[in-house]
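Below are the structure tokens for one structure; questions will follow.
All protein chains of the complex are present and in place, except for one that has been dropped.
Chains: A and B, in written order; residue numbering restarts at 1 for each.
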Amino acid sequence: MAERIAIVGVGQTHHKSKRLDVTTAEMCAEAVERCLEDAQMTMKDIDNIVMGSFEVADGYYSPDKWIIPELGAVGKSGLEMQNVGTTGGVVAATGFNIAATGLFDAVLCLAWQKMDEAAGAFGRGGGGTNEYWTGQFPMSPITNFARRAYAYMDRSGCTEEHFAMVRVKQDQCAMKNEYAQLRLGLTLEKVMNDALLAWPIRRLHMCPTTAGAAACIVCPEGKAKKVTNKPVWVEDWYTCHQGGSLTMAEDPTSSTLAYASNLVYKRNGITNPPKDIQAWEVYEPASPAELRWIEEVGICEDYTAWKLFEQNKVGIDKEIPFNPSGGVTATNPIGATPVVRLVEAALQVRGDAGEHQIPGTINRAMATGYGGQGENVIMLLRKTL
Amino acid sequence: MTTEQKQDPEFIQFRYPREVTYHHALGYQSKFANGLKQGRILATKCPVDGRCTIPPRIVCPMHHVRQTEWVDQGQRGRLISAFKINFPMFNSRTGELQTWENPIIAVELEGGARMDGWCMETDPSKLKTGMLLEAVWRPEEERQGRADDIMYWKPIEE
Partner (left out) sequence: MAGRVGIVAVAQTKFEGKTLDKHTAELMYDVTRDVMGQTGLEFKEGSIDGTVAASYDLLSGPAGAYMFLGYVVGAYQREDERVLEDGALAVYYGAMQILSGHCDTVLLVSYTKESAIDKNLYEWVGMDQIYQRRVGLDFVSAAGLQAMRYTTKYGITPEQCAKVVVKARKNASNNPNAMCCDSLTVDDVLRSKMLCDPIRVQEAKPTPVDGACAMILASEDRAKKITDKPVWITGLGTCYDQHDLGWRELADCESLTTAAQRAYKMAGIKDPMKEFDVAEISEQYSYQELLWSEGLGFCGKGEGGKLIDSGKTDMGGELPINPSGGMLSGLPVCVAGMQRAAECVLQLRGEAGARQVSGATKAVAHGVDGPAGQLQCVITLEN
């Protein structure tokens, strides 16, 4: 039964801080329409839909029920998934599993987030804290990353300026991505003097709130080859959420990224990540985190990534093409973001990323999802089987 | 009464407030909450590797063994990290938005568990990793089994 699978179409909305011109359902339909157009398919060709968002942050319960009709998908099989921040990654993994059974011709994976509707639901609801303990503190992703950044500075010896270098690089990439939300033309001074949220995290270091959606269509091998001459093969995936600590107090570096990446590398014969993988779209909710993630995915030694930025080695056409789309500090529709990473990685493999296309042949791309206290989803794509 | 024609907005948004009240059962965590009311910090301990964790866990995540042993973590600990938030956040006891003068810290307790707390010292530059801290509790009648029953951690001399 197990089939090899490929992404045959991708689509995303132009991400904005507010989409007051559409309902959530309409916004999802926009992403789906673009995706179907990219695949040159219609909704008739889709026979299973996997969807998800961090619905509680938007103030919803079970939103798939009223989004399905807007997509023209009444009568289809499908289900909704949610895993907080990694939701999009779980949606993708679910779609991959369902497509790989070979029981369906085409599986649509859709993820979205409309944070302009939340009106503080995320913060008031405890922003990813548990109902008993961390929810009693004024904690949020901002404070989580403050702890991470502090621990990183402590262990690596880097300075605030290096965090600013990361943010400026991300912005330079975003300026070449029409879908990115924040395209600001940042300088080091602007970042280093921006409002301090929780030292050493400044406002510009953190991801924005976004309204956006992204979708992709996954087909088993036979169908994929019929639908497109540029299938993006899904080599492997792994959802790795729990690393043992529930609070950042226990472990301010808490993350499953290194563990999960190494597991995926091992079972796919990847021994030299910076060489074996030519495009990276890794979910980094804050600029300081990007430094640590670069190390955790095996691009360089622990606590040395800041040197790569000092040496100007990270960028679309540089030695380390990390988050050429501008990444998550430019755009973060939380539930959708891992699918945005997947879409961007697929575009890189196809050579369709336009102005932010990494030069050269992209044989392998990696996309990740992130959530909570270091939860990760790994998605590995290939140009040829 | 104005004579100007009022223009309908092209796109309408509407507010939809709703109040949701939860009734949570703490279950096995009640022991921890009662401990706080009594001025004690209790943590669950993994029978395999001896790791103590706060908040209490029903199983150790690594070994998936039921944790039934509770260990008093003492009243002192060492500072692991501290940060101050520069933006208003909700106070979960009052439900109100407020600014926070006291840094939030991570403390490693005598018993080995690490927990979050607030620091009495409001100037972060005076805080050093490893400095000795002592718990300052709310008056007993004000304790509710909540995190802020420990009002602050106070730096003390070695």
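Remarks
FYI, contacts are C-beta pairs under 8 Å (C-beta built on N, C-alpha and C of every residue); 3 or more make two chains touch, one makes a residue touch a chain.
Treat the numbers as computed from the prediction; the structure is a model and nothing was measured.
Of the options A:18, A:44, A:65 or A:155, the residue whose C-beta touches the omitted chain is A:65.
Contacts to the hidden chain, counted on subunit B, fall at residues 16, 18, 20-29, 57-59, 61-62, 64, 66. Residues of subunit A in touch with the missing chain: 1-3, 23, 25, 52, 54-57, 59-62, 64-66, 68-69, 73-85, 90, 93-94, 96-101, 103, 121-122, 125-131, 135, 237-244, 246, 256, 259-260, 371-373, 375.
The working rule: only the chains that are shown with their structure count from here on.
Chain centres here are Cα means. That of subunit A falls 29 Å from that of subunit B. Note for the complex: subunit A touches subunit B at residues 20-21, 59, 119, 123-124, 126, 130-140, 142-143, 146-147, 150-151, 154, 195-199, 242, 244, 246-250, 252. Those residues of subunit B that touch subunit A in the complex are listed here as 10-11, 13, 15-16, 22, 24, 26, 29, 33, 53-55, 57, 61-62, 80-81, 83-87, 89-93, 100, 104, 106-107, 114-116, 124, 129, 146-148.
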